[in-house]
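One structure is given below, encoded as structure tokens.
Note that this complex is displayed minus one protein chain, with the remaining chains in position.
Order as written gives the chain letters A and B; numbering starts at 1 within each chain.
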Amino acid sequence: MKLFRDLLRDYRFAFAFGVLCILVAFALLSFFSPYDPSRWGQVPRDLRPSAQHWLGTDSNGQDIFWTATFAVRNSLIIAVIAGVVSRIIAVIVGMVAGYKGGTWDRVLMFFSDSLLVIPLFLIIVMMAMLIRASLNLVTLGLLLAFFGWAWDARLIRSQILSLREREFTQTAILSGTGTFKLVMNEYMPYTTPLIFSTLINNMAWAIGLEITLAILGLLDLATPTLGTMLYWAINYQAILLGRWWWVMTPITLSVALFIALYWLSVSISEYLDPRTRVQRVGAG
Amino acid sequence: MKPRIWLLISALLVMSLLMAGCAAEPAAPAAPAVGEAPPAEEPSAGLGDLPRHETLIVDILTGRVGTPDDFNEWVGWKWRDRGMQNLANEPLWSVDFATGKIIPGLAAGDPVYNDDFTALTIPLREGVTWDDGQPFTAADVVFTVETLKKHQGFNDHIFFGENVKSVTAVDDYTVAFELNAPNSRFHTRFLDRWGATWIMPKHIWESVEDPVTFKFNPFVGTGPYKLHSYDPSGFWTIWEKRADWDKSPTGIMFGEPKPKYIVFQYFANEGAKILAQLTHQADVVNVSSDGLKAVLAQCESCRAYRLEWPYVVNNDPAQTGITFNTARAPYDNREVRWALLLAIDIGEYMGMAVDGTGALSPVHIPSLSNYPDDFIKPMLPWLEEFTIDLGNGETFAPFDPNASQRVVEYAKSRGYKVPEDPEEQARLFGYGWYKYAPDVAEKLLVKNGFSKDGSGRWLLPDGTPWRIRCLTGTQLATGMGERNCVAAVQQWKNFGIDAEVYSSEATANLNAVGDFDVSSNWPAQEPWGAGPDLYRVLNHWKSEFVKPLGEVTSGHPSRWSSPEMDAVIEKLQNTDPTDYQATVDIGIEGLKIAVREMPGIPTFGYVGFIAWDQTYWTNWPGAENPYTQPYTHWGPFKYMTPFLQPTGAR
Partner (left out) sequence: MFLKRYLIPRLIQYVLVIVLGITAVFFIPRLLPNDPVLRTIAEMRARGAYLEPGAMDKIISDLQQMYGLEGSLWEQYLAFWGRLFRGDLGVSFFQFPTPVIDLIMTALPWTAGLLLTTTILGWVIGNLVGGFAGYYSNKQWSRVLDAIAMVVRPLPYYIFAFALLLIFAYYLRWFPISGGARLGMRPSWSWPFIQSVLWHSFLPAMSILVLSAAVWFQTMKLVVQNVNAESFVTYAKLSGVKEGRIVSRYVIRNALLPQITGLGLSLGLIFSGALITEIVYSYPGLGTLLYNAIINGDYNLIMGITVFSILAITTSVLIVDLIYPLFDPRIRYM
């Protein structure tokens, strides 16, 4: 609790946390939506924002405000699945490779390097087509997770490598601490900030990639996400027809989401360990 | 240390320029290949040299040309709408779906078959020359057929190999074919309906060693335009009016084409295409429904096919709708198929699919051209009497002659200016469709063992939830097939079925091998779009083409067939297609069977959206003056060029 209060003193954290809370609350509103997001023609089409439809309506006959609540929720679900699952892989691979060294290290790093050099976008596009028939929020999240861990595993590994050289490792090993206990008790606290900041970056990456895949029409377009909202807006020429309320909603939401995640990551990692030179990989 | 970084960076920059340069090299030598177009090799040749007031710029429908230097249309797919089929090539005959006529191009008239359809002669037009000045004669036709027969790799190799026993030139302007088996529709292979077998110039091809890999660059045709230049990346192709345009069938029939140059240009996204038209850099664009709205809202000088609402081209000869996979339960049951049809409220459906702009058709051909007069209107009394059996002696007459009124009401509710004249309304919205009868649909389903669970969801006869996935392509916002799936899914959801759209890049394959329940494949093979002959539509339902699931079907993806329909097809096969009334009557027989069995739901005719800018060119073939079909990507575009009027604007 004290940690949280300390963090709140950083205006960036306070702001980002606030925005994120608002967005999560917004996403939770979707459970109270009067509309089914998969149904069209429920409201008159192409209405400007009004008291009745706060953010107007789109050309499919859906209320943009309520669709957006689903969109934020679904994009967050994808991002959390992708982020958490890929963190689990990255942590395991990074720690085993870093701690065990030798053959383990070489084999694991070989796989992660291979993933890094395969043209990722190409593979993800092909995989998305391959599992098209069963593509939903969870499978998309897992797909992104599967391809999103390699770089971060490398970062974690190099940190473990440097930790291993430190004194306490020797002490712990000499005093007979088990490997698992050693890793959990001694290494985890040091690597947590790194894991956390890569988690947030990875979530931002997943949200961005989801938007790109959706704009290309590769996802289930009946499920509202930030990306599919943009897909419909672009394909119905909302920009040229001046339907700004339709285009601006997903854009504003995704910018807000990105900024919140970014500041959260910066602020947490600075607070937890100002000396760790965390290399933050681009989310782009 | 620091200078080294800069050294590295500048090295990389230099490398990038070098790479770009080296790689650019192989692209450049392609230029001399356009032998006929020396000006194009000059780097300064650009639109700056093509005077804008003599140039017509249109967009390529099928996208960026993947094989820009290859004009060998007879092998593979060569983006023929880049100007090849629509300007530079003349077929023997063309379909004009706006006038309902077959236009003879290189042919001088109809083919003449013998009594048992095993031989035919085709009269050819005199006075035609290729664009290099050589005369066109029967020898070219004979050479083409023999070459296609000889080399594996030509798209038509198998067709001519199996059908043609011999082909001879009776004289310079008459070709005679002897066929291996009776085939009363053999000549339609040369009838251009967005594609046909083209005639090769013998004097060029006879000296070619491997005609399958020959690039035929520059293209030599009998059309009124010839190749000027093209982009090695496939973004544009420029055609120039022939000096001897009067030696092309177009010139002979319709006079001098007006634009001196015609440019086919590719835009990778619709937004940019619209911006190009708004700035008068594109005269004709094919857009989406909303794209057309954006153009009309912002461009003073632009017009659509219709001057008033609904603006769209609704006489494209394709009937859209839904196809059932009749090899898969429960869609093998015609009563289930009918139940799914009756669960559709066509007024709402049309609103959702195309904003109320299409023409309904209750049968498996579209409501356009000569089809309403020849087929649909004569069928109306039968349709009104037609009933389906609900069991327990109950019957139901599903046809609703006023269904189009429901679409009209929808359009009015959107604030559109709908014409009040009933005849005009029928032309725009069709001559009726089927009733919205969910209660009848329910009876049909219950009769067949379906049931509903507590929450009102339908269960299959085996008690599992009924889930329908409608297979379609990826252009959900704009594609006509896609719009059908989207609307049908919403209707079936309302009816209590767990329906969803399944869009895939592999639609063509999944349709072909039968890996779907319901798809947005056209419910029947497209008709010719003109004339009395429905052989092309019905033939695809022949039982011998149906293959087991998992294998590529040769016929219609619905895999539906019936002995009754086989008999009709055979009857049609033995009817001379030039015998108008007999051909129509048999066609109607076939359509009746299709309605009764409903292997796919016909909904509305394909809706096309074109926008014409009238800044430089006017007298477009709009709905008020449909002198020819309106598309620039169809073959008869060349027959439009003599009628276009330059405004003189610069």
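A few comments on the model shown:
Rule of thumb we're sticking to: a contact is a pair of C-beta atoms (placed from the backbone, for glycine too) under 8 Å apart; a residue touches a chain by one contact, two chains touch by 3 or more.
Being a predicted model, the structure only gives us computed values, none of them experimental.
Contacts of the undrawn chain with the visible chains, over the full complex, involve A, B. Residue B:E505 is the one among B:E178, B:E505 or B:E564 that touches the chain missing from this view. Contact with the chain not shown here comes from a single listed residue; of A:L108, A:I195 or A:I234, that residue is A:I234. Considering the whole complex, the residue from B:N86, B:T147 or B:T188 that touches the absent chain is B:T188. Listed for chain B, the residues touching the missing chain in the whole complex are 1-2, 4-5, 8-9, 12-13, 15-17, 19-21, 23-24, 26-28, 30-31, 40-41, 43-50, 57, 62, 64, 66-67, 70, 75-77, 80, 152-153, 155, 157-159, 162, 188-189, 193-196, 212-213, 229, 231-236, 238, 263, 265-269, 271-273, 275-276, 278-279, 281, 504-506, 508-513, 515, 536, 539-540, 542, 544-545, 552, 554-555.
Along chain A, the points of touch with the absent chain fall at residues 106, 110, 113-114, 116-119, 121-123, 125-127, 129-130, 204, 208, 211-212, 215-216, 230, 234, 239, 247, 250-251, 254-255, 257-259, 262, 266, 274-284.
The rule is short, and it goes like this: only the chains that are shown with their structure count from here on.
With centres defined as mean CA coordinates, chain B is found 44 Å away from chain A. Chain contact summary for the complex, chain B toward chain A: residues 270-271, 274-275, 288, 290-291, 293-294, 297-298, 348, 351-352, 474-478, 486, 490, 493, 500-506. Put simply, chain A touches chain B in their complex at residues 38-41, 59, 61, 129, 132-133, 217-218, 221-222, 231-232, 234-237, 239-241.
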